[in-house]
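I have placed the structure first, in the form of structure tokens, so that the comments after it can refer back to it.
Shown here: the complex without one of its protein chains, the others still in place.
In order of appearance the chains are A and B, and numbering begins at 1 in each one.
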Amino acid sequence: MSEDIAYHEYDVLVIGAGGAGLRAAIEAAEGGLKTAVLGKSLLGKAHTVMAEGGVAAALGNVDPQDGWETHFYDTMRSGHFVSDYRMAEIHAKESPDRVLELEYWGAVFDRTPEGKIMQRPFGAHTFRRLAHVGDRTGKELIRTLEQKLMTLDVDVFQEITATKLFKDQDRVAGCIAYYRDDGRFAVFTAKAVVIATGGWGKAYKVTSNSWESTGDGAALAFRAGAELADMEMVQFHPTGMTWPPGARGILVTEGVRGEGGLLFNSEGERFMEKYDPARKELSSRDVVARGIYKEVKAGRGTPHGGAWLDITHKGAAFIKRKLPGMYEQLLSLADVDITKSHFEVAPTIHYTMGGLRVEAQTGATSVPGLFAAGECAAGLHGANRLGGNSLSDILVFGRRAGAGAMEYAKNAKMPKIDGAEVQAEMQRVLAPLARTEGENPYRLHEELQEIMANHVGIERNGPSLEAGLQKMQELRERTEHMQAKGSRQFNPGWHGVFDVQNMTLLSEAILRGAIARKESRGAQWRTDFPDEMEDQGRVNYVQRLTDHGIEVRPEPVPQMPEELAALFKRGVAPGLANSARKE
Amino acid sequence: MAQTAESLQPTKRKSHSLPYWVEPTFTVVALGLFGLYTLWLVFFQSSGQFHNYLSPFFSPTESWGIKVLPAIWVLWSPLLFRATCYYYRKEIYRGFFHDPVSCAVPESRKYYFGETRFPFNWANLHRWFWYVAVIVLVFLWIDAVQAFIFNGHFGIGLGSIIMLINVSLLTAYTFSCHAFRHLIGGGSQKFSCSDGRPTTRYKWWNRVSTWNENHGTYAWVSMFFVWFTDVYIRLLMNGVIHDVRFF
Partner (left out) sequence: MPDEITLSVYRGDKSGGQEVEFKVPMQTGMVVLDALHFIQAHDAPDLAVRWNCKAAHCGSCSAEINGSPKLLCKTRVDDYVGEVIHVRPMHSFPVIKDLVTDVSWNYEKLRQVPAFQPAIKAPFTLQQRDVDRIQEFRNCIECFLCQNICHVLRDHDAKDRYWGPRLMIRIAELEMHPLDTGDRLELLKGAAGVGMCNITKCCTVVCPQGIDITDNGIIPLKERVADVYWDPLGGLVRKLHK
């Protein structure tokens, strides 16, 4: 093929330009390595920008009893004890430093009266822990990282899509990508590759995720031999918008409930009193989402299939000060003035807890030279993520994956990419444009979303999951034959082909994980196995792609050492226990 | 509630605003008429005093031996203060220079250098004209007080009230100025003392900031009132009307 291909060589190549990717690139570049970042969108537009509530870090600025032990305790409990305790420990210990580092780089958090970084309460956090900037914390975080990155010698490739990872023997060797604006190819050879491409919420129709959340990196790494874990754990956020149709799924921040919002069913009953009498609306996300779902199923849903969320009792001035983004969002998109009236909310797909199986210290996957961090990696959040832990996750493990990749690259030689493989991949990528007939990627995406909604939503059961898997395998077969009309120039139909292929692969893994886990735990709720199995449930379902398809195997959760396990024996959060002792 | 059937009715959600040329045309007409009136005063009127009422165009009357046309003696400073005012600059560039006449309306002129060259870079001297405007304001306040003293006795006439309103509006306009907002506190980088309490400059900046939001309104209203005050006094001088005494 007489293609004009750009060839690049880097020590560390980061795929994904969200918070985790940028943090990894900063680490590698500050270590003096030649580093590049690839992003599907413009710089600073990644899904990180949508995080609203805050970044969880046990700074103890407003609740001095808080400390890493309590943050660790909250994370493990909310993850229903299938999290990797080593990740949870590192995360709890390092998040405060990562937050302060952001402040040093120019982030401007809200302040306490003493002039420290302000922290707010959130569902299932024992203490007020979320450092924040109004309801736009994610934007502050990604902007700061973007601005820090600009001071370093890092090559940023914007609007470029990686389609395949190459290997040199066992180790990763780089990737091929195409520029979205004109369809040119670029081949990146790299000693180490960091995957930081986020989640795959777009496999579902009703989701708070942006279009980018198609799981590209996880799918690429999976095909390259890396292992996935906990794929069945997909978080429903309890409160997404339900109306108008175009806005369905858009997030209503947990902050509304944090600031006092109450949930009611169509009969005016405050139903969370039934499902979690102690914490009510501020229970963990899996419990609240299931509560709303059950009310709707029992016929007590609102006109568009949700629950009423009401914060009018807090008064207009308070709402506009604390939740300016939400006030504006509902007013402009749904014509609802939340200071005057209640509004409908329903669960929306929010986060994928599962993903690439990584080593806690370095973010290394099972493929040498390949690292992963952020939402595309598994381990920290287990069966249910705590609000605010994703922003701290990308900072802590973005940095660690960057450092891990740097150490690996320092001791590695530049790998070789096989030219024939490059040619073959280019042909595969261009094939949809050459086809005169074939499947429509937009249509297949809709079908995918329908299968996911019908077979592996909030409520799951064996026969339905099996039927879903059957359909998904048929769909995956059809995704090989998609057609894209038009040219290589900025062609969303063509781009969609690879998004759909990646999502169907990962969706099959979600179904297989959900089938394998024969219990209910956190986000996985099976009506045929409604109970959490104390012992046989404490495993991670690990998946590998072989020539015969996806293989699933259970791996026991790593055992906590004695001093960590002891934290859970008092039956009360460490911070509370310590302060009680002092009194 | 938006989700009820009522709100799904086909309604046009927003009424479209006025045509784009209304605002620049108003600017040209208003400033143009004011300019013509001022020229008429400069060339054809030598005073603006009716007993204890003094037109703002002719204050102060004392010229300390400097010989210029009476109106010019004071007029240059408020005129330059207004001409370099951040609010008027916007209206003037839009109305008179079509740079741009309104947002997203194409411009015909190719050449543009903004405020980087003479005479437009003189806008940077705004603060100096502000200093002078404050001095003039002191005289205007003296005049306003004089307007309440009729032959050595306190009294209130319609003219006294008009002059008081006039000087109040001019004060509001002068102290809501962007340059003043910067000088009083906006220029400082830190707003808190080491004990966490607000600095005096912060308190002032905060106060001036709220006034500054209405700077444009004060600009127009005070200009109109200066004109109105002069007209009122001139009508008294010519015996067309008689002042109303309340007290």
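By our rule, a residue touches a chain if its C-beta (ideal position, glycine included) is under 8 Å from a C-beta of that chain, and two chains touch if they have at least 3 such contacts.
Note that the structure is predicted; figures quoted are calculated from it, not measured.
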item: Selected from A:Arg23, A:His91, A:His125 or A:Arg143 as touching the chain missing from the view; value: A:Arg143
item: Contact partner of the left-out chain, one of A:Ile5, A:Ala247, A:Met533 or A:Val552; value: A:Ala247
item: Touch with the omitted chain, as defined above, among A:Leu145, A:Val194, A:Ala229 or A:Ala334; value: A:Ala334
item: Contacting the left-out chain in the complete assembly, out of A:Ser210, A:Ser266 or A:Thr312; value: A:Ser210
item: Chain not shown: contacting residue from A:Gly21, A:Gly44 or A:Gly354; value: A:Gly44
item: Contact with the hidden chain (one of A:Pro64, A:Gly315, A:Gly486 or A:Pro530); value: A:Gly486
item: Chain not shown, touching residues in chain A; value: 41-47, 49-50, 100-101, 103-106, 108, 110-111, 114-117, 133-134, 136, 138-140, 143, 147-148, 150-151, 158, 181-182, 210-212, 243-247, 250-251, 329, 332-335, 440-443, 484-487, 489-494, 496
item: Where the missing chain touches chain B, by residue; value: 8-14, 86, 89-90, 93-94, 99-100, 103-104, 106-107, 110, 112-116, 120-121, 124-128, 178-179, 182-183, 186-187, 189-192, 196, 198, 202, 212
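Going forward, only the chains that are shown with their structure count from here on.
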item: Centroid distance [mean C-alpha coordinates] between chain B and chain A, Å; value: 55
item: Contacting residues of chain B [partner chain A, same complex]; value: 1-3, 7, 192, 196
item: Complex contact set, residues of chain A against chain B; value: 113-115, 243, 302-304, 334-336, 341-344
